[in-house]
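Just one protein chain is left out here, and the rest sit where they should.
To keep things simple, chains are lettered A and B as they appear, and every chain counts its residues starting from 1.
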Amino acid sequence: MGRYVIRRLLQMIPVFIGATLLIFLMVNVMGDPVAGLCGDRECDPATAAQLRREFGLDQPVWRQYLTYMGNVFTGDFGTAFNGQPVTELMGTAFPVTVRLTVVAIVAEIVIGITLGVITGLRRGRPVDTAVLVLTLVVISVPTFVTGLLLQLLLGVKWEWIRPSVSSYAPLDELIVPGLVLASVSLAYVTRLTRTSIAENRRADYVRTAIAKGLPRRRVVTRHLLRNSLIPVVTFIGTDVGALMGGAIVTERIFNIHGVGYQLYQGILRQNTQTVVGFVTVLVLVFLVANLLVDLLYAVLDPRIRYA
Amino acid sequence: MLLEVRDLHVEFHTRDGVARAVNGVSYGVDAGETLAVLGESGSGKSVTAQTVMGILDTPPGRITGGEVLFEGRDLLKLKEEQRRKVRGAEMAMIFQDALSSLNPVLTVGDQLGEMFTVHRGMSRKDARARAVELMDRVRIPGARERVKQYPHQFSGGMRQRIMIAMAMALEPKLIIADEPTTALDVTVQAQVMELLAELQRELRMGLILITHDLGVVADVADRIAVMYAGRIVETAPVHDIYQAPAHPYTRGLLESIPRLDHKGRELYAIKGLPPNLTRIPSGCPFHPRCPMARDVCRTDVPPLYEVSPRRGSACHFFRECLDA
């Protein structure tokens, strides 16, 4: 197990370097990082040249990347467009997005798995068909449309929620945005659980459990569910990274000042250090989440042994 | 009689129509007796067993008639909760493929112990101790350590012993073994069969042994019931059948076994294919494949004629068959 973890950690290194380098290059292609530093006006050539030297922008790109990554590993993520250190922005933005993501993951687990189990056990019945159609609709409607519609209905028409979340983003105000963020994945979790349950329901070991005279509840929870949830757990785990990266749309609709908001500002102001810094952290979250999922897999399925 | 199945009918609803899997099966088992149920796949032997156990999937399966009398009470009339308490505790089942029949993500100790915690309300610790005892009893070496292992860590024979241990756990009165040795290596088959027969004798259980292996049958069975297209076509004490089958289908089965004393002779094979259960032939369902078929076989369904007091045959011409 220990050796497996080390091997996986080593494998993460090239992916991490590749992903951050790619984003670094993309941001550099994106435009002049100095242009954003003088507010909305254009910088005068002299100031621009000085800023360039200051930030090491006169160096070749690969050296800039190395310098940047060197700084990152000493905890220096550079400076945002407003002069704040990027780490400070992260300190305020990440807790908000993490809270939003937690709401989304909890929704996926509670609602998605419950619906999946119900439909998986009642395949072909009206409940199953209804939920299946609903999941298709949710998957088909883009997240930003779902968000706008819920904002229109719940926030504007019926005034159940605040259409835009207040700046410190308390958990209760994040429930609807969290559901919006989760919506598409939630539908996938439902479908995945349903398929998995329906497949395993006819498995021999489930028949054995019934033949042993176990109560139906125990057959489902202890024998059927445990096996069926293995692929679902994998999906939800890999989704953590995707949710945090995808929060940008939801955060924009509900005006949540999280990671997506800061990234959006960074891109608008063409601030390389903000964008690369945040994306670096997101990539790390994604990679670590994937590693944890793989390790969890071994816990859930004893047939898997890492060597 | 410990168990008596009377005129059982089971059908399945499929896309191609209604498949009549079991059409009026009757058989019985006494305590301490072994009944071997023989037949090709699709003959309804497993469906009958699943109906007796109460593990038939309904839908698509549907029990359309008959009784399953266990110690005199009709199991088909019991409520599911009462039925559940019979399963595992009073009758148990051993399946063919132990690897897929054991839960891959639970330790064998958990799966064995579950019998005691659920049916007997034991603590997990006591149940674990009983699981070790059971594993000792089915002669799994190193039971104390291996109780914490998962099914995939055992060999095929050991896994089937665990299945047997699980079935024996609560000392049921009846065991149904559905092809318990088919998936095993030939050398292991005999050991597992021997263990099963030994435990049966000790606990004086009734045993229904579903198989298509005539060799196994000759060694352990007291009586044989041969099934074809969801019916019993012949039932008899084991020696009678081997001496002289009273149904052409049984004879076909016996003649298709390779025998050393018939070396050099061409092996007999029953011609044709098993019937499609959605379109069972009229009259005697075996007539399209029967070498002795005559006109009456195409029109009249043969009843189970009494050949002798403990013997029946569903062939219009069972006398000719006996003499042949």
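The working rule: a residue touches a chain if its C-beta (ideal position, glycine included) is under 8 Å from a C-beta of that chain, and two chains touch if they have at least 3 such contacts.
Heads up, the rule we're going with is that contacts and distances are computed from a predicted model.
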>> Since a chain is absent, check the UniProt entry for it and pick the matching name: "Thioredoxin reductase", "Na+/H+ antiporter subunit E", "Toluene tolerance family protein" or "Peptide ABC transporter permease".
In response: "Peptide ABC transporter permease"
> Given the contact definition stated above, which residue among A:120, A:177 or A:246 touches the chain not shown here?
Replying inline: A:246
> For the full complex, which residue in A:3, A:202 or A:217 touches the chain that was left out?
Replying inline: A:202
> If the missing chain were put back, which residues of chain A would it touch?
Replying inline: 14-16, 18-19, 22-23, 26-27, 29-31, 123-124, 129, 132, 136-137, 139-145, 148-149, 151-152, 156, 202, 204, 207, 241-242, 244-246, 248-249, 252-253, 263-264, 267-268, 270, 275, 279, 282-283, 286-287
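Here is the rule we go by: only the chains that are shown with their structure count from here on.
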>> Using mean CA coordinates as chain centres, what's the gap between chain A and chain B in Å?
In response: 53
>> Per the contact definition, I'd like the list of chain A residues that touch chain B in the complex.
In response: 202-205, 207-215, 218, 222-223, 226-227, 300-303
> Which chain B residues qualify as touching chain A in the complex?
Replying inline: 53, 55, 57, 84-89, 92-93, 95, 97, 100-106, 114-115, 118-119, 150, 152, 163, 166
